[in-house]
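All protein chains but one are shown in place.
Chains: A and B, in written order; residue numbering restarts at 1 for each.
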Amino acid sequence: MKSVLKRIVTFGLAAAIATSVTGCATSNQSSSSDVASEKKSGSKTVITLGMHVANVDEQEPVTGKIIKAFEQANPNITVQIQGNDKDAHVNKMKLDAQSGELPDIFWMDSSVAPQLNSSGVLLDLSDFLKAYPAVNTALSENMKAASRSSDGKQYGLPYQSLVTGFWYNKAVFKRVGIDAPKNGTTYDELIKMVKALHTKGIIPIAQGAKDAYSVWGFLTGLERYGYFSKIDSILNGKAKFDNPDFLKYFSKINTLGKAGAFPSNCATSTYFQAKADFTSGKAAMFDSGVWDAGVLDKSIGKNIGFWWGPTFQDSSDNQKVSMNVSSAPFCVSKAVGDNQSKKDAVYKFLAFYYSKQAAKISYEGSIIPATNYKVDANLESKPAFKAVVTALQESGWSSPKAQPDLVLTEAVQAQLYDSIYGTMLGTYSPKEALEKIDSVQQQQ
Amino acid sequence: MNKSNRRTGFSTGAQVGIYVLLTLVVLLAILPFLWMIMLSFKGNSQILSNPLSFPTTINLENYRRAIQLLNLGNLYKNTIFIVVVSIAIELCFTFASSFALAKMTFRCKKTRSALYEFLLLGLAISPFILLFPVYRINTIVHLKEQMGLVMPYVASSVSFNTLLFVGYLKELPSEIDEAAIIDGCNLGQLIIRVIVPMAKPVIATVVVFNVLYIWNEFPFASVILHHTSNYTLALGASFFKGKYNIDYSGMIASSTLMIIPELIFYGIFQKNIVSGMTAGAVKG
Partner (left out) sequence: MHWLSRKRNILMMLIPTLMIYLVYMIIPIAIAIGYSFTKYTGIGKAKIVGFNNYMRLFRDHTFWIALKNTAVIFVIAFVLLMIGAFVVALLLNLNLKGKSFAQSLIFSPAVIAPIIVGILWVFILDPQIGLINAIIRSLGFGQGIKWIGGKTLTPVSVAIVYFWQQLGYLATIYLAGLKMIPVEIEEAVQIDGASVWQKLRYVTIPMMRSTISTVAILVITGTFKIFEIVQQLTNGGPNHISETLITYSYSATFTNGEYGYGMSLATVTFFISLVVIAIYFGLSKERGRKEVS
C-alpha cells in the first residue's frame, strides 16, 4: 500500500518537474499533478496535512495515532503529512498562502492565522460545524471563539486544549522540609518557598530564557491582574500595558528573580534545559504545560504535582484563574471548498479528529483534546496527566477566553515574552519592561 | 617546492616549535568535534544535566534511533542529486564567466571591473533575506521541490566562485594561452584543453566549498521542499525537534552520520588538490 502511494507521489512529482522543465506548464500545474495521483489511485482521495513538526509519529504521537485510526476507518482517504519544524513550517505556510499551494489542512500559529484569514486564503468552517452538530457541541464556545473573526467567520478550529501552569516535585519539597504549593498558594508564600529552596541550592522555578516563549505560568498571572478587562482598550490605544496593576505584577516577578527563583544560567538555557533541570531533580518547580505530562510520568512519577500559580492579595481581580484554552488552530485552505470530493474528505477528517474516539486516543496519550466529551480513561498509570485533570476539575477556578499572549500580534507577543524574562533576570526594571511592550504596540 | 623547504634552514628548536604549534592548532580544531562524538553516545538527560561525564557505556541507542527515524538512504540520495546538478551547472556557468572576466580583453576596462564587482555583491547577502522573493520567483517560473532549490543554489554560488576563479585565472601566465591560440586553438579548445587542466586546484577548492554549502544549507531547503520524500540531510535534524521537546542526542547522532561522508569526501578531494598542485608546479 505504502509503496504504491510512494510511486504515485513520485510519479506526480516527476510529471510536475518534467512539465516545469519543458516550460509548457500551465498555471493550474499543481492541480494537474493532483489529478494524476487521483486517477492512479482509483477512487482514493488524498488530503494533505501541514504540521509544525517534521516527524509526527515521534513528536506529536497522539495526532499520529488519530490519523492512523482515521485512515483505518476511511480506507478510501489518505492523509499525506507535510511536516517541518515550527518556525520553518510557519514561514512555509506564509509563502504557500501567496502561491496558492497551501496544504488542505494545516496547523497555524494563533497570531498568524488571523492574518491568513484576512488575506482570504482560509475556508470558513461554519458550514462544517453546521453539518456536524455533535462536533459543534463538543467544542465549547471559548474554544471556537478563539479562531473566529469579528465578522463571524470560523477560520480555524483548535488543534488541542492548551493547559499551562507550574509542575512541582513533591519529593524536592519534602527534602527541604517545606510544604509544596497548592491552588490558592499566595505570592508571599511562594517567596518564602523560593528563599528556602534557594538556600538549599535547589533551583526554585526552572525557566529557560533562550526560548523566550516559555513563560506560560507567568502569563496566567497577568489575568489575575485583570488582563482581559484591560486588553481591548490597550489594543485600541486608550490604555497602556504600563498601568498600575501590571506594574505591581511585574515588580513581583522582579522580586522573585532577586530572591533567586530562577536558575543562574537562565539567560543561556533553553526551555529544554529547564525541563532537564526539573526532571533530574535539580529544580523544584517547572513552568510548562500538559504536553510535558508524558515525560514527567516517566521521570518523576508519583511525586509530580501541578498548580495554577500564585495568587495575589493586592489585586482586586479574580484570583481563581486556571488556564485551559484553545491552542493554535487547524486551518483549512480555501481551495478545498472548490473541490467537492476533497471537501468531503476534509470534513470527514475533521469530524473524526473532533470525535469521541479521537478524544479517547488523546487522553490515552496524555493530551487534553479540544473537545469536552466525557471519556473513560484509566489515568492511574499517568500521575502527571492525572494531576492536570484534577487541577482542571478544581471547583471555582475558571479559564479566560484565551491565553493572554494569543490575542496579540507576533511582535507584541515577542516583546511581552522578552519583557517578562527581562524582569525576571533584572535586565529591565518593571516599568521599563512594560514601556517596551507599549512602544512595540504603538508600531502595530 | 618541497625540496626548497629543507633549505629554509630552520634549527631543530624551531622545528620542534613548529610541530608543537601545528599540534595545538589541530587539537583546537578537533576537540569540539571529538566532544560531539562523545555526546552522541549519551542519553538526552545526561547531555543536559551532566554533559561532562564520560558516557558510562558505548551506547549505540542514539544511532539506532537516528537510523530508524530518518530514511537516511533517501536523504543522501536527495542531497547528492541536488549537489550534483547544482554544481555541474554552476561550474560550467561561473567558470566561463570568470574566464571572460579574467582573461578576455574588454574594450572598456571599466566595464570589466564593474561587472566583477557586481558579481561579488551576492557575498554580502544573508540567505534568509532572499527566501520570500526566491519563493515567489520559483512560483512564477514554475520550479519547485528539488529543481526549485538548484537555481537559488547556483545563484548563491556565483559570487564566491567568481571571487576564487577570477583571482586564480588572473595569476595564470598568459603566455601559455597565447601560445595555444597561435597553435590554432579556438576558445572552447583553449578552455577545455589548456585552462581547465591548469585550474584543477581551484576547481577542486570551489567544488569542495560548494558541496559543503549545499550539503548543510537549511533556510532555502526548509521552505522550498514540501514533501518529506524530497528532504535533504540538513532537514534531517528537524526530525528530532518537536514544538515543546527536542531530542538532542538523536540530533547529534544524526549530525555525526551526516558529517562522516563529508569528511570522507573532503579527504578524497584534498588529495586531488595536492596532486593538482604538483602537476601545475611541474609544468610551471
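By our rule, contacts are C-beta pairs under 8 Å (C-beta built on N, C-alpha and C of every residue); 3 or more make two chains touch, one makes a residue touch a chain.
Since this is a predicted model, take the numbers as computed values, not measurements.
Novice: One chain isn't shown here. Among B:Val25, B:Leu60 or B:Ala114, which residue touches it?
Specialist: B:Val25
Novice: Quick one: which of B:Leu60, B:Ala114 or B:Leu263 touches the chain that's been left out?
Specialist: B:Leu263
Novice: Out of B:Ile82, B:Met147 or B:Leu164, point to the residue that touches the absent chain in the complete complex.
Specialist: B:Leu164
Novice: Among A:Thr45, A:Thr63 or A:Asn91, which residue is in contact with the omitted chain in the full complex?
Specialist: A:Asn91
Novice: In the complete complex, which positions of chain A touch the hidden chain?
Specialist: Within chain A, the residues touching the omitted chain are 87, 90-91, 94, 97-98, 111-112, 115-116, 118-119, 209-212, 263-269, 273, 409-411, 414, 418, 421-422, 425, 427-428, 443.
Novice: Considering the entire assembly, which residues of chain B contact the chain that has been omitted?
Specialist: Where chain B meets the chain not shown: residues 1-2, 4-8, 10, 18-19, 21-22, 25-26, 28-30, 32-33, 35-36, 39, 47-52, 92-94, 96-97, 99-101, 103-107, 115, 119-126, 128-130, 132-134, 136-137, 141, 151-152, 154-156, 158-160, 162-164, 167-168, 170-171, 174, 177-178, 181, 186-187, 190, 201-202, 205, 209, 212, 215-216, 218, 234, 237, 248, 251-252, 255, 258-259, 262-263, 266-267, 270-271, 273-274, 277, 280-281, 284.
In the analysis below, only the chains that are shown with their structure count from here on.
Novice: Averaged over CA atoms, how far is the centre of chain A from the centre of chain B? Could you give it in whole Å?
Specialist: Averaging C-alpha atoms per chain gives centres 39 Å apart.
Novice: Would you mind writing out the residues of chain B in touch with chain A in their complex?
Specialist: 44-45, 48-49, 69, 131-132, 135-136, 139, 141-147, 222-223, 226-231, 235, 238-248
Novice: In their shared complex, at which residues does chain A touch chain B?
Specialist: Counting only chain A, the residues touching chain B are 6, 9-10, 13, 16-17, 19-21, 23, 25, 29, 52-55, 58-60, 81-86, 88, 91-92, 95, 98-99, 101, 270-273, 275-277, 279-280, 282, 288-289, 291-292, 295, 299.
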